[in-house]
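The structure under discussion is supplied below as structure tokens; questions concerning it will follow.
Shown here: the complex without one of its protein chains, the others still in place.
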Amino acid sequence: MFVFVVRRAVVSFFIVLASTALMYVLVALSGNPLKDLLEYNGPGREARIAARTAALNLDVPIPGRYVLWLQEVGTCVAPGGDECTLGLDRKLRPVLPQLDVALGSTMRLVIAATVLALLLGVVTGVVTALRQYSTFDYSVTFIAFLCFSLPVFWVSTLLKQYIAIDLNTWLQDPQMTYASIGLLGLVAGLIWTIVIGGDARRRLVVAAVAAAATSGTLIVLLNVGWFRRPALGIAGIAVSALVLAFLWSALFAGLRPRTRPVLYASLATAVAGTIVVALAQPLMAEMTWLTFGALVLVLIALGLGIGYLVGGHTRRLAMQISAVTAVSVVVLMSVDQLMRAYPALFKATGGRPMATTGSQTANLNGTFWESNLDLGLHLALPTLAIMLISFASYTRYTRASMLDVMNQDYVRTARAKGLNERTVVVRHTFRNALIPLATLVAFDFAGVLGGAVVTETVFGWSGMGKLFTSGLSNIDPNPVMAFFLVTAVATVLFNMLADIAYAYLDPRIRLR
Amino acid sequence: MTDLRNDLPDDGPAIELAMGTLVTLDDDLAEVDVLAQQSVAARSSTQTVMRRFRQHRAAMSGFVVLVAIILLAFSSIGFGPVPGWWKLDFKIPMPLVDAGAPTLSVWPPSLGEHPFGQDNIGRDYFALTMKGAQQSLIIAFLVGIVGTVIGTVIGACAGYFRGWTEAVLMRLTDVMITIPLLAVAAVIAVSSKGLGGVWILGAFLGLVTWTGLARIVRGEFLSLREKEFVDAARSVGASSGRIIFRHILPNTIGVIIVAATLAISSAILLESALSFLGFGVQSPDTSLGQLINSYRSAMTTRPWLFWWPGLFIIAIALAVNFIGDGLRDAFDPRQDRVKA
């Protein structure tokens, strides 16, 4: 493993070297940074040309310039590199501080989009594969093709116009007519019918139940003013946690007598976790990342402990699933707290909480939850826009991979052993279907970064994309190269992680 | 496992699973296969592909839509010296009618004076959109063709000759995946700005979009060159050229056509994204992406300036994607195989 990482680091170094060299030449050839000054006729023309030439080493031929740039990058890697600037831009400002700001917001965007797309895509892909040629399968296939065909910038603009702006307007006065409540109910009913499927009778029942539940919930929420002061509440956390605990046990352990302890352990974790969260309420107002981390660790330890005690001879599984349940409790707690922070944020943003520009509200100075909610709301739409294509490709790929594995001999063997369908799918099919996906993630990452360039432009983020587009249109090589340096390093890093995941999933592959 | 690995289309372990299916043919299915063969009358492979494609409803609709769009775009305002049937010119501003709103009506069906409306200085937006669609289609097909040719040649050489050709390509691929395509395309597009025209832009973009296809073709070549029919040709002394062009390439044609189709659909999105960012087609020239970019700020006042070019981009890309899917199924009856 260690040898592998070192080997890969060396190889990656050369890849980054080659990739930056290639891009350096291309960027250098894309225009003369002195162009505007050469056309400029005002005073101090010569001095400014000389200053920029010196700053950007324009008197050196391109290969030499690249070496100088490399030296500059080298000082950042070398210990005690205070001089590190990653070069100067055309206004003679160092690039590094600009990059610092940009990097954080873009990585947030890219990683959120990748993770969400992966999770949703894989789940959808699995379900479509299991229900091949169902209405759900066809709908998802069509949606995936639509996503493949959507221009990111166009979707971003649409989202901004119709989701953000109109939603904000609605949130000012969250009211709905009974007609629209009924309509939403019908839509929900239709969606659930397609997702769940089954024979005609079951479809009707599902549609009716889903429509009634959706409309009913909406009426209740509207009447108690939930959209103004949303929250889950301890009761909400408890119920959701129990449902999730049941779901995880059913999915990963099954509900046979032999694995009953797993179910008990995870249910107990859900209850105990909710109690811990309730007791920790006083902490919430003063939450920092440190206390949050501590709380997470406490809850996971609680889950592991309960799993250990209750697990019996399925101890390991019980501990794993209880820990997953504990994490679910953390997520629920966070959702609850973020919702509670909403009224304050609503006020701070002047009643327009859905952000349309920038990566965070300036001068917010809110609490832990308020600023995180703010970040989250800023992320939501750009993430959605970038996600679509990745989501589509993960869905299609997972589906194809699952169908492929389902035809393998060893899946037939698993059936021949009399294993139940859940075990066949989760343990024998899904695990193998995940393997080729690891590589796709690595390949997709650069694509997502490209998408980020577009969405950042639409949503007015000052991230890496902005650095790149403004650098490129102003013929300003160093910020552009900073962009390429970061993307190259991030991609090789992601690639290495993907390979490690690959080796973890597939015992036939040894990391050497 | 060791002999299987030689067939792997990639150094990365990714394709191993996909290859697994190619190799296994279990007894049951083999028996069914035999039965299926008995029931199907002998047909040539091209006919079979055509038949399967025609039976693919989504692909056929995609095909019809694409042909319709191409005909509409090129016949309406004409192309080059050939005049079209649409009366208005896309360059000439006219007095605004009804604040430039579209006059297209579905029922009763009528086009009206300006079916797609007018832009802020009164130019006919139907003519503009058609011009943009022409330009986008030209770029997309150009990128598709250039990328496919380069990708095929490089992939074929790398897969067949191995050795340094392959090493160079593989290292190049490693390097290329670290660079977002959109970004490198933007840099290339900016470089080609001075040279002018959509033709140059299309050709230049083709220079950076071949890597995916080269990988796929290389993978196909790597597995096909180990096939016994290639050994058979080699054992009678067939030259490398003959083996590549007569034996291997015809067997990869399906994969190449599918990849080329999908390359066209991603090219149209790439072009529009570049133009949107201001790096692609430059005013006064126009394209669908450039139109959206120009009228971005008019979104609230004249939304149709945003909708029409967007819908055309989606319609073209979706149609091409469905055609690609249909072709894949037609060429490879084992549906839903993992794409490498």
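The letters A and B name the chains in turn, as written, and every chain counts its residues from 1.
Everything that follows uses one rule, which is that a residue touches a chain if its C-beta (ideal position, glycine included) is under 8 Å from a C-beta of that chain, and two chains touch if they have at least 3 such contacts.
The rule is short, and it goes like this: contacts and distances are computed from a predicted model.
*Asks:* Which choice in "cytochrome-c oxidase", "ABC transporter ATP-binding protein", "Iron-sulfur cluster assembly scaffold protein IscU" or "Na+/H+ antiporter subunit A" gives the name that UniProt lists for the one chain left out?
*Replies:* From the choices "cytochrome-c oxidase", "ABC transporter ATP-binding protein", "Iron-sulfur cluster assembly scaffold protein IscU" or "Na+/H+ antiporter subunit A", the unshown chain carries the UniProt name "ABC transporter ATP-binding protein".
*Asks:* With the missing chain put back, one of A:32, A:71, A:180 or A:420 would touch it. Which one?
*Replies:* Touches the omitted chain: A:420.
*Asks:* Can you say which of A:19, A:141 or A:432 touches the chain missing from this structure?
*Replies:* Hidden-chain contact among the options goes to A:432.
*Asks:* One chain is left out of this view; which of B:171, B:193 or B:234 touches it in the full complex?
*Replies:* B:234
*Asks:* Taking the entire complex into account, which one of A:43, A:257, A:282 or A:350 touches the absent chain?
*Replies:* Per the contact definition at the top, the residue touching the missing chain is A:257.
*Asks:* Return the single residue from A:36, A:59 or A:409 that touches the missing chain.
*Replies:* Result: among the candidates, A:409 touches the missing chain.
*Asks:* Determine and list the chain B residues touching the chain excluded from the picture.
*Replies:* 1-2, 6, 20, 24, 26-32, 34-37, 39-40, 42, 44-45, 227-229, 231-238, 242, 246-247, 250-251
*Asks:* For chain A, which residues reach the chain that was dropped from this view?
*Replies:* Chain A touches the missing chain through residues 257-258, 313-314, 407-410, 412-421, 423, 427-428, 431-432, 435, 505-508, 512.
We take it that only the chains that are shown with their structure count from here on.
*Asks:* For chain A versus chain B, what separation do you get between their C-alpha means, in angstrom?
*Replies:* 28
*Asks:* Which of the residues in chain A end up touching chain B in this complex?
*Replies:* 15-16, 18-19, 22-23, 26-27, 29-31, 145-146, 148-154, 157, 161, 396-397, 399-401, 403-405, 407-409, 412, 432, 435-436, 438-440, 442-443, 446-447, 449-451, 453-454, 457, 468-469, 472-473, 480, 483-484, 487-488, 491-492, 495, 499, 502, 506, 508-509
*Asks:* What part of chain B is in contact with chain A in the complex they form?
*Replies:* 1, 12-18, 20-21, 24, 26, 171, 174-184, 186-188, 190-191, 265, 269, 272-273, 276-279, 289, 292, 296, 299-300, 306, 310, 313-314, 317-318, 321-322, 325, 336-339
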